[in-house]
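Every protein chain but one is kept in place in this view of the complex.
Chain naming follows the written order as A, B and C, and within any one chain the residues start at number 1.
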Amino acid sequence: MIDWILFYIGLALTLLGGVMDLIASIGFFRFKDFYMRLHAATIGAIGGGFYPLIGLALIALSLDLDIYIKAYISGVCVIAAALIALTAPAGSHILARATHRSGEVVPKVVVDRIKEDMDKGDGEQ
Amino acid sequence: MVSYSVLEGVLPLLFGLFTLAMIIYSLRVFTSKSVSDMVLAVDALTIDLIIIFVLIGLYYKSPYLLIGVIPLAAWILILDIVVSRYLSKGDRK
Amino acid sequence: MRRSKSFLAICLITAISIVLILAFLLNISGLTTYGVNELTGLAKLFVLNIPDPTKPWSSHAFEIVTAILWDQRGLDTYFETSVLFLAIVASVALLSYYGRRHVHEGTGDGYTTMIVKVVTKLVVPIIAVVSASIAIHGHLTPGGGFQGGSVFVVAPVLMLLAYGSRFLSSRGFNELRLLAIRALSVTLIFVVGLLPVLYLLTHGTAYLFQNTYKPDSAFTYPYLIPTPIGMILTAGSIMIYNILEFFAVAAGFTLAILLLTREFERGDKK
Partner (left out) sequence: MITLIMGAIAVTLALVSAILIVNEKDVLKAIVLAGVESVFFAIALAIFLAPDLLIAYIAIGLGLNSLLFIYALKRGERYEEE
């Protein structure tokens, strides 16, 4: 009983993650600007990476395989999910910061307060 | 215990979803205008590939393929930091 | 001459169609299924003998690739390790600033933020534990010394990028110590491989880089070690080689990356 519940929760999480991954990949094309694509990258990292890994860990726990294989697969899935939840937001944060400061992509905005502060000298740490 | 054959019926659907997402991400990587766009798309592509690795491991019922997943998840952070450090000290226009 | 977009498109279409045609032809002619499931020659010898403890040529290891690398091809792998050692020595000779008065070491201020530093602190222990497990389980699961060492390099690279090179060398990871770890590991690998030869001088026959007993040689490293928890399978010298190789590769790559990062940081604005 409990293993069927685990299996269906895991399957639902994985399917949800797959759909979110597709949505994020379409969003990479639909959004026009680098700073807008950061939103799609968030969906792709957390929705398309974290959820399916937790779901696959639950699925692996519920299968009738050897206990060694089940524990290995779900352990690796949970560690990878934790790593993704830590690294993906930090990575896109530092990338967006460096991109804005170096002028690699100039944002198309009306008011840019960060740039005004940087020109005054307050933006530096 | 859930029989493995139940999962075997669902695996092609999961493979299809994530492979389609992989193809669209890689088209974004190939056609992007700036480096920042490309690195952002590589991040999302790599996270997609991690799940494909886990699915391949489940397909072969072999956990040994999965050990490569953890360095893959850590290297995307390094690629981000290296590219951003290069950009932030690169020649400004 | 700037190549046009249409040239690129023609290149892509040609390449993809060549791949598809080749795959189709291979599938039609049945080349893809020819002899896939049959072992031939040397492969049969390795696959049937290495994991089976009852066979005379067994290595008592379940992971055949690592067993071949360190048991059957031990001397070969030792010289590969020495080549990497020479490369590290050459990079130290080119880039080292040890003993100079003004060594520029960056701190990473202005490029990294608090978020990246905290995430780095959390990620580094996970990577260290995973790489050590890859190296220590090298005779049971895929992996081994080189793979574990090259995964471990993620940790010092993250530290160097997030905190700057001054942080790592102020915590004791300076050039001399890393080079000493590297040289000591490579020397110990050779000493462990040379022990059977010392046995040969006094007793019967033995081979260079020999692991467990062979039909005409009584020398053997212990492959099952009794502990209070139970018997531990160490596969003879394969586990020792893996751990030493892990230290060698990790210290060598860390040294090279440390020196290159210093070179990379030169000319940063303060």
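As a working rule, a residue touches a chain if its C-beta (ideal position, glycine included) is under 8 Å from a C-beta of that chain, and two chains touch if they have at least 3 such contacts.
All values derive from a computational prediction rather than experimental measurement.
Listed by label, the shown chains that the missing chain touches in the whole complex are B, C. Shown as candidates are C:Phe46, C:Trp70, C:Tyr111 or C:Phe146; the residue that touches the absent chain is C:Phe146. One chain of the complex is left out; on subunit C, the residues touching it are 1-3, 8, 11-12, 15-16, 19, 23, 65-66, 134, 142-144, 146-147, 150-151, 153-154, 157, 253, 257, 260-261, 263-264. Hidden from this view is one chain, which touches subunit B at 11-12, 15, 19, 22-23, 26, 29-30, 35, 38-39, 42, 45-46, 49, 52-53, 56, 59-60, 62, 64-65, 67-68, 71-72, 75, 78-79, 82-83, 86, 89-91.
In this text, only the chains that are shown with their structure count from here on.
The mean-CA centres of subunit A and subunit B are about 10 angstrom from one another, to the nearest whole unit. As a whole-number value, the distance joining the C-alpha centres of subunit B and subunit C reads 24 Å. Inter-chain spacing, taken between the CA centroids of subunit A and subunit C, is 30 Å.
Within subunit C, residues 110-112, 116, 119, 123, 126, 130 each touch two or more of the remaining chains. Each of residues 67, 70, 74, 77, 81, 84-85, 88 in subunit B touches at least two other chains. By the touch criterion given at the top, residues 3-4, 7, 11, 14-15, 17-19, 21-22, 24-26, 28-29, 34, 37-38, 40-41, 44-45, 48-49, 52-53, 56, 59-60, 62-65, 68-69, 72-73, 76-77, 79-80, 83-84, 87-88, 90-92, 94-99, 101-105 of subunit A touch subunit B in their complex.
By the touch criterion given at the top, residues 79, 82-83, 86-87, 89-90, 93-94, 97-98, 124-125 of subunit A touch subunit C in their complex. Within the complex formed with subunit B, the subunit C residues making contact are 110-112, 116, 119, 123, 126-127, 130, 134, 141-143, 151, 154, 157-158, 161-162, 268-269.
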